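Here the complex is missing a single protein chain, while all its other protein chains stay put.
Coming up: subunit A.
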Amino acid sequence: MSLLEFENVTLKFGGLTAVNDLSFSVEEGEVFAIVGPNGAGKSTVFNLISRFYDPYAGQIRFDGHDLLQVKPSGVAAYGVARTFQNIELFEHATVLQNLLVGRHRHRRTNLLSEVFFTPSARRQELENREKVEEIIDFLDLQAYRDKMIAGLPYGVRKVVEVARALATDPKLLLLDEPASGLSVEETTDMRWWIDDIRRQMGITVLMVEHDMGLVSGVSDRVLAMADGAKLALGTPAQVQSHPAVVEAYLGKAS
């Protein structure tokens, strides 16, 4: 069984069809990339998985669960974590606090034990901290641990967002343009990290990305989209040479 399955999903905003009868599935343990020109509906696919939108028709299943049955806040509980295209961190909190928010889905304490800070709340805090420190070590964020997000450079914020998503201990990691706005070196780092996330942590990665170097370097399969519909699906090389993809990016040869 596939980890994530899209089955004939259609989403309409009024008269505009943002996603048109889209079907694909992501297998466990792979890096799956979605590419396509602007407005192809790539981020909309992510927002559908996050349950920010209700599809007009179709089915979305994750790990055997019907995703359409849960609230947006319930998606994380199944083990789906994501980053955002325009970085949505908690600006007026430290890096450490941001990552600790990522541990929220593992919360076992309740209001009373937290207000009185009982031994179980203390144990939970120590456990969360230990988990978060692993992520900080993994992504080399030690220097920024106690810094406010508001003062951090863009490249670091991008990494912190990945770290926060990893802190939730996900099965599936959704990366919305992980390399946008990054320098060449930072993009290379990101590439190795994505590779390590898959190999060392065993997390399946689904990403939207424009940087074809990153996409072909790291992903197992690529889905090309245009105008909300599937153009091609296959290995990076297959998709890059697919005539429909070439046409969508470059136009028809006259």
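Keep this in mind: a residue touches a chain if its C-beta (ideal position, glycine included) is under 8 Å from a C-beta of that chain, and two chains touch if they have at least 3 such contacts; residues count from 1.
The criterion applied here is as follows: contacts and distances are computed from a predicted model.
K.L.:
I want to check something: the complex is missing a chain, and I'd like its UniProt protein name from "Fe-S cluster assembly protein SufD", "Trehalose transport system permease protein SugB", "Zinc protease" or "Amino acid/amide ABC transporter membrane protein 2, HAAT family".
P.N.:
For the chain not displayed, UniProt's protein name is "Amino acid/amide ABC transporter membrane protein 2, HAAT family".
K.L.:
Given that one chain is not shown, which residue among A:N8, A:S73, A:S183 or A:T235 touches it?
P.N.:
Checking the options A:N8, A:S73, A:S183 or A:T235, the one contacting the hidden chain is A:S73.
K.L.:
Among A:S2, A:Q85 or A:S216, single out the residue that touches the unshown chain.
P.N.:
Touches the omitted chain: A:Q85.
K.L.:
Per the definition of touch given earlier, which of A:A57, A:A150 or A:A237 contacts the omitted chain?
P.N.:
With A:A57, A:A150 or A:A237 as choices, the missing chain is touched by A:A150.
K.L.:
Contact with the hidden chain only, please: which subunit A residues?
P.N.:
So the residues of subunit A touching the missing chain come out as 47, 50, 52-53, 71-77, 81-82, 84-93, 96-97, 100-105, 107, 109, 111, 114-117, 121-122, 124-126, 129-130, 133, 150-151, 164, 168.
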